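Omission of a single protein chain aside, the complex is shown with its protein chains in their original locations.
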Amino acid sequence: MNAATETLRFVRAQPVDAAPPPNLVRGPLAWIRENLFSGPLNTILTLIGLFLIYVTVPPIIKFFFIDAVWTGTNRDACRPEVLGRPVGACWAYIIDKINYFIYGSYPAQLRWRVDIFFVLLAIGVGWMLWLEAPKRTLGAIYFFVIFPVLAYMLLNGASWLGLEHVPTSLWGGILVTIVVATVGIVFSLPLGVVLALGRRSRLPIIRMFSVIFIEFVRGVPLITVLFMANTMLPLFLPEGVTVDRLLRPLVGVAIFASAYMAEVVRGGLQAMPKGQYEGAMSLGLNYWQMMVFIILPQALRIVIPGIVNTFIGLFKDTTLVAIVGIFDLIRTIEASRVDPAWAAPTINTTGYAFAAIFYFIFCWGMSRYSMAVERRLAAGQHR
Amino acid sequence: MADPKAEAAVQMLGVHKWYGEFHVLRDINLHVRRGERIVICGPSGSGKSTMIRCINRLEEHQQGRVIVDGTELTNDLKKIDEIRREVGMVFQHFNLFPHLTIIENCTLAPIWVKKMPKREAEEVAMKYLRRVKIPEQANKYPGQLSGGQQQRVAIARSLCMNPKIMLFDEPTSALDPEMVKEVLDTMVSLAEEGMTMLVVSHEMGFARQVADRVIFMDYGQIVEMNTPDEFFKNPQHERTKLFLSQILN
Partner (left out) sequence: MPTIAQQAPARASLLYDPKLRAVVYQVVLTLVVVFLVYTAATNAVANLRAARIASGFGFLSTSSGFDVNQSFIPYSAATSTYGDAFLVGLLNTLVVSAIGIFFATILGFIVGIARLSKNWIVAKVAMVYVEVIRNLPLLLQLLFWYVAVLTSLPGPRQSLNAGDLLFLNQRGLYVPKPILADNAWLIPFMFVVGIVGTIAFRIWAKRQQEETGRQYPVGLTALALILGVPALVWAVLALIGGRPVGFDIPRLQGFNFRGGMQLYPEFVALLLGLVTYTAGFIAEVVRAGILAVSKGQTEAASALGLRAGQTLRLVVVPQAMRVIIPPLTSQYLNLTKNSSLAVAIGYPDLVQVFMGTVLNQTGQAVEVVAITMAVYLTISLVTSAIMNIYNRRVAIVER
């Protein structure tokens, strides 16, 4: 205790330099002690956590890597009795069937059309999602108008271009999953904007229709919408007009997604400060000019995370078309597992594992993007 | 004068604190007598808030001793509870409980910590709400009050526990300028009644009017400590002079 504690006045003569903390406060051992074993409850929790890791992680690694079979041409490659060791994932099976999983039964010599479709889609998505991209309105026109037409011609065929027709019954696998998701986003975003504007409209009938539509669609499971589209669409059309089997669930998915998208867009419209509306109106813009040039670009930008989250949900929901008989990735995988050439005990699980990896990479990647955008938007507001 | 240690409200002896590798409090030695009013100033990041938060254990010190009203602060939860009952704190962002009314904010701790009957707690609360001059707001919610009113409620809420020591962590920094005066006036009247106060603040007018001592902190250490007159007229240390020139211009 020095004199400073007793007197009223004090002037520091020598500055105190920064010193490293005592050993008990830093270092890896201290960190472990603090965070993992700081008390009886914490210790028990750590042990439970370690136990859970022990029970799940090693079997997964064993299945995916250690016991996995990477090469082979038929089931003998993946049978434990032939191989002489326990067999985990039969990746050889996936590699052998990869084209089927990606394209379905799309004719092999025409698969280049599907590849071009994938590339065009990637361009469109990249253009829309890269926030600093140039001429993004051009990108929007490309993505929502030009690209769908091109995609239709490429995938379905356009005889006047020399592209022969490929019936949708031959499409399958990842192609179908991507098509359903793409149709979902391309149609649900504009439709969702219209519904959101309708819901906020001052005209009572328009608002009523929008609210009824949105609440109805959001109140029922997607499966019922798909079933409805499947069974009732042919009923509502005049006799003799058949609806393509793939088109029916596409309609269902588009309608379903647009209701959820409408709520996301509505959130963005509500978040716009009133001053933006007033500024636009005072410039003499009419309703549509104000919306298209001033309000919507900003509102949509604010809710990009919400839009991406809705899209992630949509991407996962594409699996439901399998239940109405469409050959998406999951149904394609299930169809291929009856192949006798590949009858082995782990084929089933390997197929699902492959699907899981595919979906996880896409969904997780999109959610990372969404979080990055959220951070950027939040940073921009902290001025 | 009696043994100064017996009248000690707060003693900090050789206190050091680290956040990870960062040495945030360096060799703090402070002796606060009962009834003293201390104003602590310094640039941001100098550790002023951290220092007073060590007094009611909102922050933990790693080296040295902190003794509050004769009780030493350690990891002993019972001692911490005892000390927190004697020490009141007012925060920069008020921290009123938004889901409770004003009077419920004030009676919460007396009812649940001091086990007071509700009627008695409400009488005490109304007494202090009158002291801070907003008794009519008793049944409103914090969200309905202005910033200045909320901070005065925060002061009343702390006073309802009858603390011996009051800590203020930049109480007016989050207020609009026209509301600063009403809060400072409340704090002045509190000081005039003899409350022991440690105030972290940039309000130099308040310091000149009310403080017994002004402390300047920088880089986690107490650089200079003096009576207000001497501190403002005759700063001794280079860093104090620099800081004052920035603040007072």
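Each chain carries a letter (A and B) given by its place in the written order, and its residues are counted from 1.
Please note the rule applied: contacts are C-beta pairs under 8 Å (C-beta built on N, C-alpha and C of every residue); 3 or more make two chains touch, one makes a residue touch a chain.
Values in this document were obtained by computation on a predicted structure and should not be read as measured data.
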Touching residue (missing chain; options A:L36, A:L83, A:V125 or A:I302): A:L36
Which of A:R85, A:K135, A:R218 or A:R375 contacts the chain that the document leaves out: A:R218
Option from B:L25, B:M89, B:I155 or B:V183 whose C-beta touches the chain left out: B:M89
Residues in subunit B touching the chain absent from view: 56, 58, 81, 84-85, 87-89, 91, 93, 95-99, 108-109, 111-121, 140-141, 143-144, 154, 157-158, 161
Interface residues of subunit A (partner: the chain not displayed): 35-36, 38, 42, 45-46, 48-50, 52-53, 202-206, 209, 215-216, 218-224, 227-228, 231-232, 234-239, 312, 316-320, 322-323, 330, 348-349, 352, 355-356, 359-360, 363-364, 367
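The working rule: only the chains that are shown with their structure count from here on.
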Residues on subunit A engaged by subunit B in the complex (per definition of touch): 1-2, 4-6, 8-12, 15-16, 18-22, 24-26
Touch list for subunit B against partner subunit A, complex: 4, 11, 13, 16, 18, 20-23, 26-27, 29-31, 62-63, 213, 219-227, 230, 236-237
